[in-house]
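As you look at this complex, bear in mind that one protein chain is not there, while each of the others sits in place.
Here is subunit A:
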Amino acid sequence: MDQIIVQILNGLDKGSAYALIALGLTLIFGTLGVVNFAHGALFMLGAFCAVIFNRLLSLSHKVVDESRTDFLGNPMQVDVPYVHEWFGQAAGDALINWSVPLSILFAIPVMLLVGVIMERGLIKHFYKRPHADQILVTFGLAIVLQEIIKYFFGANPIQTPAPDAFRGSLDFGVWLGFDPLTIMYPYWRLVYFFFAAIIIAGVFAFLQFTTFGMVVRAGMADRETVGLLGIDIDKRFTFMFGLAAAVAGIAGVMYAPIVAPNYHMGMDFLVLSFVVVVVGGMGSLPGAVAAGFLLGILESFASMPAVTQFLPGINQIIIYLVAIIVLLTRPRGLMGRKGVMEE
């Protein structure tokens, strides 16, 4: 029983990431009709926003410490962060320590801008082209983005720790009446789950309860009619692309302490996120979220030693297996709308 709870908890944070990425993919597909293979790269860029922000806060100048020597025997040059001088050592350290959550403030405008530039500069030229062309150009863009990141940050993962207050694990089992140390769950993963829930709820509320959201939903349903009413739907859709990029970006920011950012992490999530979108139903936002959590949890269960010893390799194919079963029984996915991608 304890193992089942552990794997459900594990699935929740993985599912949260899948859901957030799939939500953005579905938003872009639903509004612009573009299959965006660069969406995983946006998640990766978000994670690197956390890295960059951490490095900005840690920007230092060298002070020679004559009492110590470096690896070549020369007087040691010690890095003193500027934030120490500006805000004092305690406040400076606190800023660096909390750099991951703070970098959300940095990532939102950056990712919105990246999204808008991507849409206006490249993707809008491919609206009327076949989906295969869109896939090729966005996939190419993803490769370019990850190579740029690799050029500047190298290929090895870069540790971006959570604030000290969230390091360590919660003894979840004790709450449920199990022995101590039976079900441990890292604090930051709990934070990630609740964060994802808030973002998802926020996006839904934005689309559901604001005039802007209403226009976007109307545009998703019938773009031409909305245009005929004198509304510039293109501008709103460009903003939605930026919003989807920002959602992927902050999902990446908050994921940075869970898996150390590396240039390839977007690709690792991209294919799975597309499967999530297809299983959830093309164009369905609730479907994307539900499928994200469902597949995240199933993947966790399939990775249990008891399962892999019985069915070796099942953890690597479970998502695709489920996708096949869902598509055979419900060809439009779990919550797919009639008419989407069916022309």
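Simple rule for what comes next: a contact is a pair of C-beta atoms (placed from the backbone, for glycine too) under 8 Å apart; a residue touches a chain by one contact, two chains touch by 3 or more; residues count from 1.
One rule holds in what follows: contacts and distances are computed from a predicted model.
Per its UniProt entry, the chain excluded from the display bears the name "ABC transporter substrate-binding protein", taken from "NADH dehydrogenase", "Cytochrome c oxidase subunit 2", "Acetolactate synthase" or "ABC transporter substrate-binding protein". Only one residue in the set A:94, A:148, A:260 or A:327 touches the chain that does not appear here, and it is A:260. Looking at A:94, A:158 or A:231, the residue that reaches the missing chain in the full complex is A:158. Touching the missing chain, out of A:72, A:90 or A:132, is residue A:72.
Mapped onto subunit A, the interface with the missing chain covers residues 2-3, 6-7, 10, 13-14, 68, 70-72, 76, 150, 154-159, 161, 167-169, 181-182, 184-186, 188-189, 258-260, 262, 264-265, 268, 299-300, 303-305, 308, 312, 315-316.
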